[in-house]
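Removed from the display is one protein chain of the complex; every other protein chain stays in position.
Coming up: subunit A.
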Amino acid sequence: MVSQYGIKYAVHIITNHFGPLVAKVCDCLLKKGPLPLREIVRYTELSETLVRNCLLVLIQHNCLQPFLLEEEGGFGEVNKVSSLYMVLFDNVLHRVRFSKFMAIVSQEFDKLCVDLIETLLQHGRLSAEQIFDGFRDSTEGSSSGRVEALQENMHKLVKARYVERCPISEPFLALPSEEEAAPVRRRGAKSAKAFLELETLEQCVLVAAVPPEGMRFLFELNPEIGADRDKVENNSSSNTGDKRKLDALDSNIDGGVADKQVVLWRVNFEEFIRRLRHKICIETVRARLDDEAATVFTAMLDASRSEEKKIKTASSVPLSENSIYAEVIKSEKGRNMTLDYVISVLVGLSSSPPFVRVVDNSYIIDFKHTIEVAQTDEVESIVYKKYGKDAYRMFRLLSKAGRLLETDKISDSIFLEKKETANILSKMWQGDYLQMEKLIAGPTQFLLWKVNMMNLRERVLDDMFHAALNLSLRVAYELEQQKEILHLGVDGPMKEKYEKLKKVRFLLESSRMKLDDAIMIFHDF
């Protein structure tokens, strides 16, 4: 479930980008989970047309996924199918990451590709023709060479998986079969939430909406384009068509966006997040070890990338020393490394803290652990800043121990007077950074302490959302001030103030981008 400030932050982003009405619908769906149209109308107290339009905006920008859900009819009646709308929280957050995505593309491809990605990011989903049309307007003449170049670049982007076919517009989720549902039926529940936990429901919908692997990244060069229509069939709704009829009220809401004959394209956020995840892993390795280790680690990522299927992959495929070496010498920094040297770096990578595991003479990247190291660094640095050096030691002691420790034991381990130790511990406990348990043995009472990393991560993430929201609100506030100054004219004494405001905005914006990296470490990776 998304945390309280996660929702507030997402709604804030939507308000900034699409105004308060769309944000209202988004807020309702984030708080209540997937709903049918009539329920959204009821909760938001907006007119049905208005809600429909808001939903269309969200669909157009890939922040909403409609789906059909089969539910038990009850008392011998036939099963019914409802059409529900689900906000894609992650995709809402991605909206502040567009500049990062474009930076990635610009490192690999030329300007035209970056422009294509920018167009798609701006418009959400478009047909190839719509994309190219935009370029035709902005360039003088529309030579066929230009269209060819556009197509080729589009082809490159799809091949690199940065662009994909839009998901199926309204995937159908059937009731689980008898065996699958058995343990749940006993609970006698009927609603969507009953047979699928919300998180898994979201995952099921997303999985069901992905176009078949062969189609998802298939972009055919079409010499006719520009003169003719894009003729590739979107097979997406064919399997849901008959189900649609069952729920006449809600069906076809996305009809305006997705003409079934036309293939729509969008940016594949998943691939970008995967690249960003790799980047963070490399930086974590560099910070803990050195540049050489980072170079070898990068080579391992490159060698295994094509095999990676999910974003949250826990570990890479096994790689042999030779295949890693072959990849290392491809890079400029690794060109003069010898095989022996690469092996010694691999040994370093696989000793504590292990970023790489050795299994049967092969090396496997331990993503899960690498991300955890990055998370721990973040949390520890907050503890240090918030509660001081001694608290930092206590916290590290407790998180390494991973179990309850008594005050005296902690005080002995970190060489701090018992009273002071107890004091700091209880401060951290009040701030929810530690758990405490009382143990009463006869007349004496002992206090036991523990770090619950799982809860703490969630809590820190919520604080991050809160902080990101605050940064964004402050940026807006500073912008207001800037506008006022501009209104008065930036000469004389105002000039200095104006320059200062520019610096302030820069600091706020860059802090927000860094904070967003940290949010990804805790949420997306």
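In this text, a contact is a pair of C-beta atoms (placed from the backbone, for glycine too) under 8 Å apart; a residue touches a chain by one contact, two chains touch by 3 or more; residues count from 1.
The rule is simple: contacts and distances are computed from a predicted model.
Its record in UniProt calls the unshown chain "DNA-directed RNA polymerase III subunit RPC6", which is the match among "Dynactin subunit 5", "CMP/dCMP-type deaminase domain-containing protein", "Methyltransferase small domain-containing protein" or "DNA-directed RNA polymerase III subunit RPC6". Only one of A:K80, A:K159 or A:K385 touches the absent chain when the whole complex is considered: A:K385. Touching the chain that is not shown, out of A:K333, A:H466 or A:K497: A:H466 (per the contact rule at the top).
Annotation: of A:M1, A:L221 or A:A287, A:A287 touches the absent chain (contact as defined above).
Among A:E213, A:D360 or A:E417, only A:E417 touches the chain that is left out of the view. Interface residues of subunit A facing the missing partner chain: 287-288, 344, 347-348, 351-353, 377-382, 384-386, 389, 392-393, 396-397, 400, 412-417, 460, 463-464, 466-467, 469-471, 473-474, 477, 500, 503-504, 507-508, 511, 514-515, 517-518.
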